[in-house]
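Every protein chain but one is kept in place in this view of the complex.
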Amino acid sequence: MFEVIWENLRTKNPLVHCITNYVTVNDCANILLACGGSPIMADDAAEVEDITSICSGLNINIGTLNVGTVESMGKAGKRANKLGHPVVLDPVGVGASALRTRTTFDLLEQIQFTVIRGNSSEIKTVAQGSGTTKGVDANIMDATTDDNLDKVILYAKALSQKTGAVIAITGAIDIVADSNKAYVIRNGHPMMSKITGTGCMLSAVIAAACAANPEHVLDATATAVCAMGLCGEAAYQKVLETNGGTATFRVALIDAMSQLDGKTLERGANIESR
Amino acid sequence: MFEVIWENLRTKNPLVHCITNYVTVNDCANILLACGGSPIMADDAAEVEDITSICSGLNINIGTLNVGTVESMGKAGKRANKLGHPVVLDPVGVGASALRTRTTFDLLEQIQFTVIRGNSSEIKTVAQGSGTTKGVDANIMDATTDDNLDKVILYAKALSQKTGAVIAITGAIDIVADSNKAYVIRNGHPMMSKITGTGCMLSAVIAAACAANPEHVLDATATAVCAMGLCGEAAYQKVLETNGGTATFRVALIDAMSQLDGKTLERGANIESR
Partner (left out) sequence: MFEVIWENLRTKNPLVHCITNYVTVNDCANILLACGGSPIMADDAAEVEDITSICSGLNINIGTLNVGTVESMGKAGKRANKLGHPVVLDPVGVGASALRTRTTFDLLEQIQFTVIRGNSSEIKTVAQGSGTTKGVDANIMDATTDDNLDKVILYAKALSQKTGAVIAITGAIDIVADSNKAYVIRNGHPMMSKITGTGCMLSAVIAAACAANPEHVLDATATAVCAMGLCGEAAYQKVLETNGGTATFRVALIDAMSQLDGKTLERGANIESR
């Protein structure tokens, strides 16, 4: 399954509109090219509807949001919804400021997201804004471990049910779930948290994978998460071989994405479904 | 000729004002330093005239334009014209949104550009906005090949005649033309399209080369195009030697620019004049 999804991404070369932060935007553009997509970044309210119309997916990342880009996110998201394009939300740092939290909740009301990807604490904050969270214990959500895994899976499925979006909670163990099914993914390496942008890059790759596989967004998201994890593993190998540091890791991570093929992905994916 | 132009760039160390997109701005700054120039990025309307006045060249790139920066582009361009500084236009994605197209046409009316650099489709859109395009068949312009080469050359010369700017149409085959003379350049490597920013970086290097050689802007532009192509070739060699991916290519591209000397450039340039 993953192999087909990955080859679709490589072949269809989807153009992905990113409204994203200026910290990691270059990494997002390069990883999109590396995975088989094409990036276009545009965030002025006067052009985002035009731009998203020529794309096949939209990636919204609130990392360095401002008054202008918040308006653009809403406009682009609604247009993408109308066109049936997959829309990914990366609620970077939601909860860290009232602006980020309010913006995230507003976007959740205006836009039907296809995928919401964040770390445990971001997803927890998202959950608080998406209606009542009956039956979901937000307090367990500090980090996914083998001990709380079953609870996190239920939590992710419930949040997917409420939002209609695939939920990706990434960390040492990654959970990708819709309301019926969850994947538990154990690829990746801790060094991924020692460079900026691995989360942002992953969201961009998810957008591309969904744009190339719009009928299989759960599997496309899981594929992207596995792919990024495998690239993290390959990058760490490179660091070991060269006695490198975190910048070498970053170069090697994007290198690995540009070299990853479907067979290697299928073989390397450490994934179980629940 | 190219050797002298390159050594001028290395020696004069021109300060280049860039109003550019936030996706590739770091690459543009680093490639400017690598080629012998110095970068200064500034895009607030309140300071762009001051900043451009202390520089010797201006590079305008509309990659992530917004209402504020569009005003700044106009102000800076007019000031640079008044001061006689070379001004480069990189109309990134013109045609992809009404805002980009309108902005490009407005800039073409307000500012006398020294060089306009884009891919075939961008230049085609530019041509539609620069008066009547009598005698120029825009429809041939999808990509420059050996089959349509003669037509593209005529087209580029005609557009240069109309705009008063050197026209650089870059792709697998690069054309650099003024109204009288065209260069056909066959340096470079397809992997250049697998990282973001090679076009943006090239425009920045063109601005620096023209700033250091203001009396020879056609040759300075051709030199910069050859230089970037040669660096792409060198970077691809590095990728082969190290079994690297696209991020290795990007590092090696900027490395090559920082190491390129005039003699190597003269020797490696695959260029003919028409």
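Some observations on this one:
In order of appearance the chains are A and B, and numbering begins at 1 in each one.
Just so we're on the same page, contacts are C-beta pairs under 8 Å (C-beta built on N, C-alpha and C of every residue); 3 or more make two chains touch, one makes a residue touch a chain.
Since we're looking at a predicted model, the values are computed, not measured.
For the chain left out of this panel, the touching residue among A:4, A:83, A:99 or A:154 is A:99. Only one of A:13, A:38, A:64 or A:121 touches the absent chain when the whole complex is considered: A:64.
Of B:191, B:254 or B:269, it is B:254 that touches the chain left out of the display. Summary of contacts with the chain left out: across A:82, A:194 or A:267, the touching residue is A:194. Against the chain not displayed here, subunit A makes contact via residues 21-24, 26-27, 63-67, 93, 96-100, 194-197, 244-248, 250-251. For subunit B, the residues in touch with the chain missing from this view are 22, 25-26, 29-30, 33-34, 39-44, 46-47, 50-51, 54, 68, 250-259.
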